[in-house]
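What follows is a single structure, written as C-alpha cells, with notes after it.
In this view, the complex is presented without one of its protein chains, the others remaining in place.
And now, subunit A:
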Amino acid sequence: MSLPTPHIAHLTEDDYEHVYEPAEDSFILLDALEADADDLRRSKPTICVEIGSGSGIASTFLSSLLEPNDSLIISTDINRYACEATIKTASANDTTLNPILCNLLDPLLPRLKGEIDVLLFNPPYVPTEIHELEDTQASRDIGGAWAGGEAGMVVTKMILDQLPHLLSPGGRFYLVAVAQNKPKFIAEELLRRGLRVERRAGRELLYVLRIVAT
C-alpha cells in the first residue's frame, strides 16, 4: 500500500520565505505514519493534534490516511504564514484542517488534557545558541522552524515534560528528532515514565520516535 504524498505545488517561493519547505524530515514523518496506517485507522483516533504544522503537509497526510471526517485534526503554529499555508494545503488536497495560531498547545491544554489520541511534532531540533531560539520564536516566522537551543531539545523538552498529561490511554506521539537530540536518552527517560518508545522511520541521522502512552 502506498499513499500519495499531499500536493504542495500551490506553495510558492514566496511562501517558502516564511514557511518551512517540506524536506527530508517532513517526509520521514509521513513515512512513519504510512507504516502505521492500518493501525492508525483501526484505532479510530477521535482527536489528533499537530504542533508546528508549517506547510500543513503532515496534518494533511494524516487526514487523508484516516476515513473522511472521522477525526478532529487541529494544527497549531506560532507563525501566521504557516497557518495560512496549512489551510491552503488542506484545501488543495480536498480535506479540512483546523489551524490555530498559538504557541505549542497553550489554548488547548485545559480542554485536551489526556484527550489527544495522535500527536505529531516535527520540532525545531537543530542545536543553536539559546538566544537564537528565543529570537526566532519571538519573531514568529520561518526561523522558529529549526532553531532548537541547547542540544536542539529546548522546545521538544517542553512537550515531553507534559506528555503523560496530554495523551489519551494508548495515545501516540510521533516526534521527529536528529542524532544530536540524543534520541536514545529521550527514549530511556520516557520509558522510566511509563511511555513506550520505538524508532519508526528515518535514515542515518534523522529519526521518528513513536511514543505510546500506556
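The rule we apply is simple: a contact is a pair of C-beta atoms (placed from the backbone, for glycine too) under 8 Å apart; a residue touches a chain by one contact, two chains touch by 3 or more; residues count from 1.
In this text, contacts and distances are computed from a predicted model.
*Asks:* Which name from "Autophagy protein 5", "Multifunctional methyltransferase subunit TRM112", "30S ribosomal protein S16" or "Translation machinery-associated protein 20" does UniProt give the chain that's left off?
*Replies:* "Multifunctional methyltransferase subunit TRM112"
*Asks:* Consider the whole complex, including the chain that is not shown, and state which of A:Leu3, A:Ala23 or A:Leu109 touches that chain.
*Replies:* A:Leu109
*Asks:* Just name the one of A:Asp70, A:Glu129, A:Glu150 or A:Glu198 that touches the chain not displayed here.
*Replies:* Considering the complete complex, A:Asp70 is the one touching the chain left out.
*Asks:* For the chain that's not shown, point to the residue among A:Ala37, A:Leu65 or A:Ile87 touching it.
*Replies:* A:Ile87
*Asks:* List the residues of subunit A that touch the chain left out of this view.
*Replies:* 44, 46-47, 67-72, 74, 78, 80, 83-84, 87, 96, 98-103, 106-112, 115, 138, 140
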